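Excerpt of the complex: some chains, original placement.
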Amino acid sequence: MNAMLPVNLDRDRLRAHHRLMWRIRALEEVALRGLDEKLVLGAIHPSIGQEAVAVGVVAHLAREDLLLSTHRGHGHTLAKGASSGAMLRELLGRDGGTCGGKGGSMHIADFGVGMLGANGVVAANIVIAAGAAHAVKLRGENRVVACFFGDGAINRGPFLEGLNWAAVFGLPVLFVCEDNRYAATTRTDTMTAGPGASARARSLGVPAEEVDGNDVLAVDEVAARLVGEIRAGGGPRLLHAHTWRVTGHTGADPGAYRSEDETRRGAALCPIRRARETLAIAGLILAELDGDEAEARREMEAAYAEAQAAPFPPFAAAFSDVQDIGAPQHAAAA
Amino acid sequence: MSELTYLEAGRLALAEEMRRDPLVWVVGEDLGRGGVFGQYRGLAAEFGPDRISDAPISEAAILGAAVGAAMMGTRPVVEMRFSDFALCAMDELVNQAAKARFMFGGQTRVPLVVREPIGMWRSSAAQHSQSLEAWYAHVPGLVVACPATPACNKGLLKAAIRCDDPVVYMEHKGLWPMEGEVPDDPDFTVPFGEARLVAEGGEATIVAWSAAVHVAADAAQTLAADGIWVDLIDLRTLWPWDESTVRRSVRKTGRLLVAHEAVTVAGFGAEIVATIAEAEAASLRAPPRRLGSPRAPVAYAPTAEAALHVTAEMIAGAVREMVQGAPR
């Protein structure tokens, strides 16, 4: 660890990032326990180790800005302002979840805070994000759309189609490639040709930057610049953030396909630990920083307990929100 | 009333809705020059290139972007050129557009219209001739419209644009030049799920939609000349479909024939026949029947293309057999 402090360190800002990263991690650790306890029902994809990307980017989004995510979307969602209570209710499939229990982890969304949905189909959110930005432009609004996806997603066609679209129409989208070097069990460098996300983006007319995605201040800084350029009408940008997922691909995956060495080095990159060390050097007392963790854990434990107390959605929820005309008819509840 | 073609009726519907609602916009390839069949001719001049927007050859992005734009409160109308090309955007249509409202727990709506011209047309061969309306009827969240006349093309397209859920809107390429009376009222719409009675008679019920309605109408005329009078029902929308009108007719006639251009196997005719067999068994005086395409791709050669057509003779013949109790 370099004992030097970043010039112009904004201690309060980093402290806020530290808190938010802890909230994300605590939420996901509770969710993983929920999986063990068979209260979280479907697959979940934790972003433990990747929190800095969500936090550093979303720091530059206002509430009216928009965000689209992937299967690995808890961090983005919480950072955008969703309530941990509603999120955990959603993961437990309960009434009062962000999607009324109908979506679960993979479709978590909170339109009230501009979080337009996680997505179960890799790269599908890229073209949808372009479209959300298209509407922003058509309506003459001043909003930025952030679209997160993984390094595996850049091998799907919608990556090309969505970036080209955003560039052709000059749309306000920040594409964020969270490059954790793996797509499920596959090392992405074995299945990805060429120099990677940034080069692909540039070839599609989208200026791109790379960043150490485990350094929340670095992410914060470059995101500031890119979001600023987008807000100034510069069209889309791509941020290629190098990071590492500490857990397996899903909550059920031990991640045994990664070498011990790789796993050890990855864990050492922990963005929360890095933020903590910087804050300590900057003079914060560790007990206070421990307090951030403790507070986050308290919040999530309470949310988890409260979610368990919430009822499952009623039978009729299966048939609502499908469509107005031609909605499913069903016999009275069984 | 004005005499318009099916194509012009669609264009007028779109123009009227665009005038009415500034949030309606259209996106697809070549629209600025009128679109591949001229369905958009002149609209870019009136509404500008943002609202009649060209697109790259990116069907997935066209539809996917429309999903995002619809979720953000605009009302995109998407042109797929040939319904066959919508297969390049099937994730966007079926996994995204159709499910977003539900899977996000009602937080959003996806008011988009996907225009997907269908049907066999002038030796267009296997990749430009399909009619996959049955697929969409099978997908929760989608509305499916298949207009058969200029008036319906105006009224249904307007209803589709006003609909808050995604609508798969399937015009038939062979009908573009068809002329007919079209109401001038800018608030004329055709409600989804209400069939149109094309001909009336007591001896059999023919159900059809899209271009097959006109083939069936020819058959009905032939039959009438022989003294066999039939109910001919133009379904107009497949989801929802007008089950009660069909059932009422079958209760009267006791005989049901469904005719469509799509492949018979697992076509939407199966849904109609199955529904009637379940619900109106007691009314049926003859086994219900379907006429559709054999399960073969569409060939380029006219002889082989024609081998897949449901003809007026086939329809009339089938009805005659049903009425006369002839063995199949």
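As written, the chain order gives the labels A and B, with residue 1 at the start of each chain.
The definition used in the following text is that a residue touches a chain if its C-beta (ideal position, glycine included) is under 8 Å from a C-beta of that chain, and two chains touch if they have at least 3 such contacts.
The shown structure was predicted, so the numbers you read here are calculated from the model rather than taken from an experiment.
Novice: Hey, what stoichiometry does the whole file give for these chains?
Specialist: Across the full complex in this file, the copy numbers are A x2, B x2.
Throughout what follows, only the chains that are shown with their structure count from here on.
Novice: Mind checking the centre-to-centre distance between chain A and chain B? Centres are C-alpha means, answer in whole Å.
Specialist: So the centre of chain A lies 41 Å away from the centre of chain B.
Novice: What residues of chain B sit close enough to touch chain A in their complex?
Specialist: That would be residues 23, 25, 50-51, 55-56, 58, 60-61, 63-74, 76, 91-92, 95-96, 100-108, 140-143, 163-165, 192-193, 239-240 of chain B.
Novice: Provide the residue numbers of chain A that touch chain B in the complex, in ascending order.
Specialist: 66, 68, 97-103, 107, 109-112, 116-117, 119-121, 124, 126-136, 138-139, 157-158, 161-162, 164-165, 168, 320-326, 328
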